[in-house]
Structures are given as structure tokens and as C-alpha cells.
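Below is one structure, written out as C-alpha cells; comments come after it.
What follows is part of the complex, with its chains left where they were.
Here the chain labels run A, B, C and D in written order, and each chain numbers its own residues starting at 1.
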Amino acid sequence: MPIARPIQPEDASPEVRAVFDDIMATRKTDWINDFWKVLAHHPPTLKRTWESLKQVMAPGGALDPLTKEMIYIAVSVTNGCEYCIASHTASARAKGMTEPMLGELMGVIGMANETNALVKAYQVEVDERFR
Amino acid sequence: MPIARPIQPEDASPEVRAVFDDIMATRKTDWINDFWKVLAHHPPTLKRTWESLKQVMAPGGALDPLTKEMIYIAVSVTNGCEYCIASHTASARAKGMTEPMLGELMGVIGMANETNALVKAYQVEVDERFR
Amino acid sequence: MPIARPIQPEDASPEVRAVFDDIMATRKTDWINDFWKVLAHHPPTLKRTWESLKQVMAPGGALDPLTKEMIYIAVSVTNGCEYCIASHTASARAKGMTEPMLGELMGVIGMANETNALVKAYQVEVDERFR
Amino acid sequence: MPIARPIQPEDASPEVRAVFDDIMATRKTDWINDFWKVLAHHPPTLKRTWESLKQVMAPGGALDPLTKEMIYIAVSVTNGCEYCIASHTASARAKGMTEPMLGELMGVIGMANETNALVKAYQVEVDERFR
């Protein structure tokens, strides 16, 4: 159960409602996931976070949207954030991630965590060529 | 200074030397970075780690090699592994990552860490639709 | 389900019971939360942890008790410890944390995780002026 | 050495320069720390991050600025971000953090990491009263 109650659109202040409307318009859906409903508890954080996320994940940049969703998954796994893994896996699938892509993504994430641990364990110094 | 001394190719046992040779052949280079020289301290870990990494990062899978390098960077940043960020950024640049791609990658990684923290903070439960 | 069963006060050894009594006396309550009942599985860890926590969170120091609870929340969010977030949020509310304070706290925690990630990503070196 | 070179004010584009000017004006200083100079590598991330940070750390909210700096330190320690600890400790001292306050803050952060680990180790479930 979240630390703060989710705020439903019908109970939202105009400030919160405006963000909810922008989320639904941007995503072409009539549904708001609970993350935003919980953030609505603190409207400035809701607004700032949504606007940042919208900018960062916008199409038309140097990386395609599916690659960005997979990077989001990689960070979320490493942080152990279940909600984040679940929601961004859903988004990545909606953007075309196939099951073999998911499997290979998980393999890279697992391996990266192993070699990261080995580097930290042995305290390897950065090679001159990598600087 | 690493916890265990790096082992130079000329001092390596045949078992270690064989792995070093495979690294250089696979990467089409005559240089071995220090990570492998330090792992050579424990030959079974060197061999197993290299063979796993070679399989995971091999071309021809469901994800292209540059995407996999960027996922590696995302994990390494989240784990705070400096060597790993430096070495995989070098690899990603060698595989075609441009500066705008790096900038956008960093933006996604930063934002993912913020929203991950917010989700964990509020303990948002996974929406039914994401299951 | 915890890895080790919680020990109820009526089943506790005198050594454990003495710690439980001190917890209830210090907190002016007749209730023990499960964290302590599970630690009771290993009495030296129960006693040492309670005495350390009591000292660290005691009023009368350089930081006020509510500030210390919010710092506890910040660490717990960053570690992804649900129980810890839930219990220290309850304590902070009991000590006067309002909903706007909670919202602003969460905003700072989220932002700190984003900028931490960006610093680690770019490997920014500490400026001379900060040393 | 950072992954991307810091951009000095005299080499900055007008877009970056405007952010630098706002940082200096907001902080009443003529100095920019390297974090911002490195972020300047990707102007949209620079602008978005500065505007978010400025909003989150602004005075006049529900938490006083020094408390917010100490929360930033708690997150940064838990994430192991050296630059972040160094810069926010400098800011906290500038805002009035005394040495006993720093010592007590560190004690709380250390203890929180210990009890977080114990909770995770024993997988204690959230008590009904904390929900």
C-alpha cells in the first residue's frame, strides 16, 4: 500500500487535473497509472516529474524510443524497482520489444552486474586508453 | 591500485594466455585492458567471465551491439562503477555512439534514477494493467 | 514471511524481554514492532542494535528528532527498504511531519537520485573549492 | 577525468550561457561548479536539471534549506556519490551546519544503513500498524 493515497482524476485539483490531461493526451490513452496518481499528492513534484519525463522520453532525439525504454529497464533492474520494471517492460513491449529482445536485454543486464562487481571487487584502475 | 596485481601476457600461464589470445582475436586488437589482466589472478573466473561476456555481447542477436553497450553503461552508472562506465563508453563510441546520443543516454539514466526513487519512496503498487 | 520467526514477548528469554521492556519504556508504548521481534532471534544483535538506535535517535543532540526521521527515510528510500520507509514515515508523522513536508521530502530524494546518477555517469571530479 | 569535457562559460552557446547566468544569479556567486559545466555537453539536460534543482531546493517550502541539504547528503552517501557528498556538505556548511550536526548526521546515516540491512536480511514484513 503506498505511503500516500493515489488521487483519482475526479478528486484532483485543477492543477493536478491539467497534468493528468496532458499525460492522457501525450500517451493517447484515457488511463493514468498509479505512479502519477500518487505523485499528485505533491502537485509541484507531479508537474515537474511529468514534464521532465515527457522531455526525456520524447521521440525525435538521438536515441529511438524503444532503446530508451530498454535503458529505463536496465536502470530499474539495477535499482531493484519492481514497479518501474513492470511499467517500462509494458511500455517497451508496446513499442515493439519481442521476447527474444527481452531475453537478450536481461542477459546483458545480468552480465553487466557481474562484471561491475568483479571490477569493484578487484578495484581495477581505469586504463590510460579509456580516458 | 587493484587488490590483486595485473598479470602481463608474458608472465601468463598457458591457460591464461589462451584466454588473452581469444580476447585479442575476437576484438581484433593486440591490447588487453587491465580488467582481464587482474581477473587472470584466478584463471577459472577469467575464462568463465570472458566466455560469458563474449556470448552476451556477440553480434547477430536480437539487439544490436551498440544498444547493448548503452545498456551496459546504464547498469554501470547505476552501480557507480567508474571503470565500467569508462570502458563501455569507449566501446560504445567505437561502435558509433555520437555525443548527442551520449547526452541523451545520460538524460534517460538520470531521469530513470529519479523516478525509481519516487516509486520506491511512495511504495507505489504495480497497476493491474502492467501485470 | 521473515527468514526467522518473530519472537513474542511471552516466549522471550529474560535477556530479550529486558530489551523489549526498554523499547516500550523509551517509546512510551505497550507495543513492539516486528523488526525487534525478529532480531530477538539473535539476542546480541537485538541488544546492540537497540542500544545503538536509541543513542542515535535520542532527543537533545545537534539535530532535532524529526529531522533525523526524515534522514532515515532518505536513506531507506535510496536502499529500497520498504519496511524501513513505512516505519520511519509513521514515526515522522507522529513527530509532526505534515503532508506538504512529506511531499517536499520525496521531491528532494527523487532529485538527489537523479543528480547523483548524472554525476556518476559523467564522472565529474570534485572541484577544488569543495575540498 | 570526466567522460565528457567541462564547457567553460566563454565557450558556451547562448542557450548554455543563459543557464550558467541563472545559476550564478540564483546563487549570488560568479562561479560555476564542474557538474554544470559537464552537463552543458547536453544543453536540454543542463536546462531541465538546473530548473528542477532550483525548484526543489528553493527556500519558502515546507522544509528549510539546511534540512534539504542534509537529506541530499543522506541520499548521496547511500548512493556512494563522492562529488555529491562533497558539494552538498559544502552547501550545508554554508547554510549553517556545524561540526556536531555533521557528526550526528553521519551517525544517523550509518545506523540507517545498518538497520536497513537487517530488515532486508530477515525480510521483516510491514506491521499492520504502519500501513
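As a working rule, a residue touches a chain if its C-beta (ideal position, glycine included) is under 8 Å from a C-beta of that chain, and two chains touch if they have at least 3 such contacts.
All values reported here derive from a predicted model rather than from experimental measurement.
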Quick one: 4 copies here, how many in the whole complex? 6
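Criterion: only the chains that are shown with their structure count from here on.
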How big is the rotation, 0 to 180°, that puts the C-alpha atoms of subunit A on those of subunit C, in steps of 5? 120
Need the CA-centroid distance for the pair subunit C / subunit D, whole Å please. 21
Approximate Å spacing (C-alpha centroids) for the pair subunit B, subunit D: 27
Multi-chain contacts in subunit C: which residues touch at least two other chains? 77-78, 80, 82, 85-86, 89, 100, 103-104, 106-107, 109-118, 120-123
Show me the residue ranges of subunit D that touch subunit C in the complex, using the header's touch definition. 1-4, 31, 33-35, 38-39, 41, 45, 49, 52-53, 56-57, 61-63, 67-68, 70-72, 74-79, 81-84, 86-87, 89-90, 98, 100-101, 103-105, 107-109, 111-116, 118-127, 129-131
Any idea which subunit D residues touch subunit B in the complex? 3-4, 41-42, 44-45, 48-49, 75, 79-81
Parts of subunit B lying in touch with subunit C, wherever the complex brings them together: 73, 77-78, 80, 82, 85-86, 106, 109-118, 120-123
